[in-house]
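Pasting a structure below so you can have a look.
Only one protein chain is missing; all other protein chains are in place.
We call the chains A, B and C, going by the order they appear; numbering starts again at 1 in every chain.
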Amino acid sequence: MLRYWTAGESHGPALVALVDGFPAGLAVDKAKIDAELVRRQGGYGRGGRQRIETDSVSFLSGLWHGVTLGSPLALEVINKDAKIERLEEVDRPRPGHADLPGAIKHLGGVRAVLERASARETAARVAAGGLARQLLAVFGIEVAGWVTELGDVVLGDRPGTLPELRGIRDSSAIYSLHPDRDPEVTTLIDRIGKEGDTLGGVVEVRVDGLPIGLGTHAQWDRKLDGRLAQAVMAVQAIKGVEIGLGFEAARRRGSQVHDAIHYDAAARDGTQLGFTRPTNNAGGLEAGMTNGQPLVVKAAMKPISTLRKPLESVNLRTKQPEEAAYERSDVCAVSAASVIIENVVAFEVAAALVDKFGGDSVEEMQARWDLYHEMARSR
Amino acid sequence: MLRYWTAGESHGPALVALVDGFPAGLAVDKAKIDAELVRRQGGYGRGGRQRIETDSVSFLSGLWHGVTLGSPLALEVINKDAKIERLEEVDRPRPGHADLPGAIKHLGGVRAVLERASARETAARVAAGGLARQLLAVFGIEVAGWVTELGDVVLGDRPGTLPELRGIRDSSAIYSLHPDRDPEVTTLIDRIGKEGDTLGGVVEVRVDGLPIGLGTHAQWDRKLDGRLAQAVMAVQAIKGVEIGLGFEAARRRGSQVHDAIHYDAAARDGTQLGFTRPTNNAGGLEAGMTNGQPLVVKAAMKPISTLRKPLESVNLRTKQPEEAAYERSDVCAVSAASVIIENVVAFEVAAALVDKFGGDSVEEMQARWDLYHEMARSR
Amino acid sequence: MLRYWTAGESHGPALVALVDGFPAGLAVDKAKIDAELVRRQGGYGRGGRQRIETDSVSFLSGLWHGVTLGSPLALEVINKDAKIERLEEVDRPRPGHADLPGAIKHLGGVRAVLERASARETAARVAAGGLARQLLAVFGIEVAGWVTELGDVVLGDRPGTLPELRGIRDSSAIYSLHPDRDPEVTTLIDRIGKEGDTLGGVVEVRVDGLPIGLGTHAQWDRKLDGRLAQAVMAVQAIKGVEIGLGFEAARRRGSQVHDAIHYDAAARDGTQLGFTRPTNNAGGLEAGMTNGQPLVVKAAMKPISTLRKPLESVNLRTKQPEEAAYERSDVCAVSAASVIIENVVAFEVAAALVDKFGGDSVEEMQARWDLYHEMARSR
Partner (left out) sequence: MLRYWTAGESHGPALVALVDGFPAGLAVDKAKIDAELVRRQGGYGRGGRQRIETDSVSFLSGLWHGVTLGSPLALEVINKDAKIERLEEVDRPRPGHADLPGAIKHLGGVRAVLERASARETAARVAAGGLARQLLAVFGIEVAGWVTELGDVVLGDRPGTLPELRGIRDSSAIYSLHPDRDPEVTTLIDRIGKEGDTLGGVVEVRVDGLPIGLGTHAQWDRKLDGRLAQAVMAVQAIKGVEIGLGFEAARRRGSQVHDAIHYDAAARDGTQLGFTRPTNNAGGLEAGMTNGQPLVVKAAMKPISTLRKPLESVNLRTKQPEEAAYERSDVCAVSAASVIIENVVAFEVAAALVDKFGGDSVEEMQARWDLYHEMARSR
């Protein structure tokens, strides 16, 4: 069972992810995790804080000579802007944030809540996912994410291998697959920013190289579609999750949705069992299980809740109408969201991989991976 | 901690939900659960099986004189069509179902998988939710769901109280809020059915009467938005989940999304704390917590995967192309999905209620509910 | 992840165990589970109820032609004495039972609590364990338990293979390994019973054929010693748990406790890796992992809490001193406890087996079992 929790406040000493159940024997490339952390801080439209911090992970546990021990890994991302003790109470809750419901729930103040609810916490999730995807890579499972919509601009998808798409995406200022349209989008961000307003968008994550049979159909709380939806919806500011066609599937008739099953003896090689699917409308998941096709997950991010031109709020002490508090914030963080969703999806897929192939050592997992595919092919 | 699992195959002896952590002292109205079960079997477009069964729950445990004991409740729904031992192996996996990935995952056959993966299992989830909503009702929390889209027909929402809307919905053959448009939809279903094809749709669930502060912002796996997304996406055939505006939120700017916070001393009464929100784009959840507004969840159901005019498949024994198997099935089950989603949402909300107010006895929960609102109001 | 919950009251319709995560492909022998259930009802010193019931399991789910599907199994044991609706409230809580703390905790009555707290519930746990041990048997893992102390009579252990010891035990009226001493014990039980008093005792469970490496050292909540201790201590009336030497280990010096490690190339065969241990003071567990030696667990059962010559209590309505209630009960149920502990231990070991070798199908588990031992031997 591969699992994790995070800890840490936005301006506290550090963010921490504690990852338990990670297999022994993986040589961890810290630089790759840092690259994800830095990507999370980027994307056009980010505010000042991202320039203060340059996130980097350190391991408080779980490694010896850079190789996982099979023991829990405590990943730490130091907050360079660790000024929590100097910060003051906030009286004017910001609509869209945890501020109001959190303060009431805990019968306390707003600061106590917003520090933890801040999207800064996602740095820890990215670190955990950045570790998990290195386990996936051993099995040839690759993950990548990008922005498909930003505000009302639809950028969309693009065919290609993940390395190809990753290359294109990395040349886009907003992490889309259409860098040629960057100017259109950055102009929009600039304009909205000047108006004191904010933007959201849609991100897509694709996972290639998956075996058939991760997840299960047997119990609701272990279905992989449900697990992914939880992980994605639990990311700050996410209000919608789709797998494959998503809502579009609801609008088509069955014959236009379900992916026919073909068989191609020539496609029977390595992990391939010979079953091919001419389409992938299911997004790689049928009945809570991977079906060997690319996993496709989409998420809708609402616009940033902290507006420079603040929304109407109420002073919690006086109960008088006042403008919501403003703390330095971004105009748009959809690019960052694509990194976050990419990494939380990676973690859930890695957890499903460990469920299927065991979690004691990478060496044993690999042998079992081969064994499974041999057994499946010989049927 | 209120939690549940289900058991049961489509044609096995029974479906079972085991509900653990339910508070003592609730007088259970079995008829209300049965009403949900019967509603799940209804809706225009259902096939023959729904006429064989008339589902009804019985309690194997957890009640004394009809009142919950605080011990686990085992809810049983007998399968009148319990013919599993007479059924045969299936060789031609149906696209969109668990058939192919499940058979490979377990290195076994298709029948072994499809019996459990069948949406018949949702009868157990509806039973569990039908119980949970009776706990919610004690606190004035009401849940209702309806169909907002069916195939490419957009029916949409409607203002009103839940009792009003429930009344309208119950007069619609397809459980929509626009019964006047039933003919348009039933004509579509008839036509598609004749073509051997199937239809999906979109359902919406609303929960009224919620307090502020169910769920949490503090840990990703306890956030209520994530919990709801998991529960909903883990329902058979669901491919998308939205909270509040959902994907629409991604396309608007922040000032058009976030719900302003107002204060109205006159609205300070009972569980009301005086904070009002002129809009509810957040769908009642901010940062994984309820904010006192109605909870609004939408789900996209793909069309039924079993088509009378079957899709292309492969015979698993011969590896030759053949048409997918056909087992008696429905043309459209979106109405049923509205019942299922309504009840799984009810369960998760009840679980969050128990997390916040405790689960030993209804009497104590009620006293704590009052206490919490008094404490919150006196700040 | 193999896991289970139970439901059911002492005089309710049925007891239920819902077992989730059980591998596909095991042909279940229902008679063997029934044999455990009947053994649980036996042993010298049992009262009248055991003669009313003859427990037998039925499967509400999870099987097709007697073979597990990989889906959850709902095991039902019908209560022949299902008179809960005719039973009356209890005003005089019995010391040692849930009666007083449970009634206060739930702000309710005693009956509501005692029905669930009754050791009758263990029939469901035995059914679950009786299923789990059939999975163990596929791998040559055998489990057996017996009584080593009854009241102040120390009967002790005995060398032998598990089939041998099981044979001896089954010839003892009290399930001990010393049937020749049965008269001494049954005389004691008779005498104590006439005095209106009750007896407890100590039981021991041994598991043979275990591989090295079930469980883990890496996280406290996944250590197998802790898991076993929880499962055993959570059985009604258990007040102590030991692994291996248990408390005796605390009284010896290190050189007299730890089991030397030897190596015998001739013992390298099948699942044997060649490491031998001349002693087994650790009881088969080192640092929360199996070490290839027999697992040995002991449990102390307190005397039955319902005495025919009742203890001092208080009438909860009047608050006046009265004798505790008496419901038909046993003088001694230590023999039954040996069956219960045997089966809950079997379940936890099976769960650890599934953790290590996966839970999709028995066929795959077997191939992985072989693979693991080959890999371990080739180092």
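The definition used in the following text is that a residue touches a chain if its C-beta (ideal position, glycine included) is under 8 Å from a C-beta of that chain, and two chains touch if they have at least 3 such contacts.
Bear in mind that the values here come from a model prediction, so they are computed numbers and not experimental data.
Check C:L2, C:I33, C:A74 or C:L100 against the missing chain and you find that the one touching it is C:L100. Across C:E36, C:D225, C:E342 or C:D360, the single residue that touches the chain missing here is C:D225.
In the full complex, the hidden chain is touched by chain C at residues 5-6, 93-98, 100-102, 104-107, 113, 116-117, 125, 149, 151-152, 192, 197-202, 212-213, 216-221, 223, 225-236, 238-247, 249-255, 257-263, 265, 273-275, 277, 282-283, 286-292, 300-305, 307, 309, 311-314, 316, 319-321, 324, 334, 356, 375-376, 379.
Counting over the whole complex, chain B has residues 1, 20-21, 70-72, 213, 218-219, 222, 355-358, 360, 363-364, 367-368, 371-372, 375 touching the chain that is not drawn.
In the full complex, chain A makes contact with the omitted chain through residues 5-9, 12-16, 18, 20, 24-25, 58-65, 69-74, 76, 84-85, 105-108, 111-113, 115-116, 360-361, 363-364.
In this section, only the chains that are shown with their structure count from here on.
Each chain's centre was taken as the mean of its CA atoms, and the one lying most distant from chain C is A.
Here the spacing of chain A and chain B, counted between their Cα centres, is 26 Å.
Mean C-alpha position of chain B lies 38 Å from that of chain C. Across the assembly, chain A contributes 213, 218-219, 356, 375 as residues in contact with two or more other chains.
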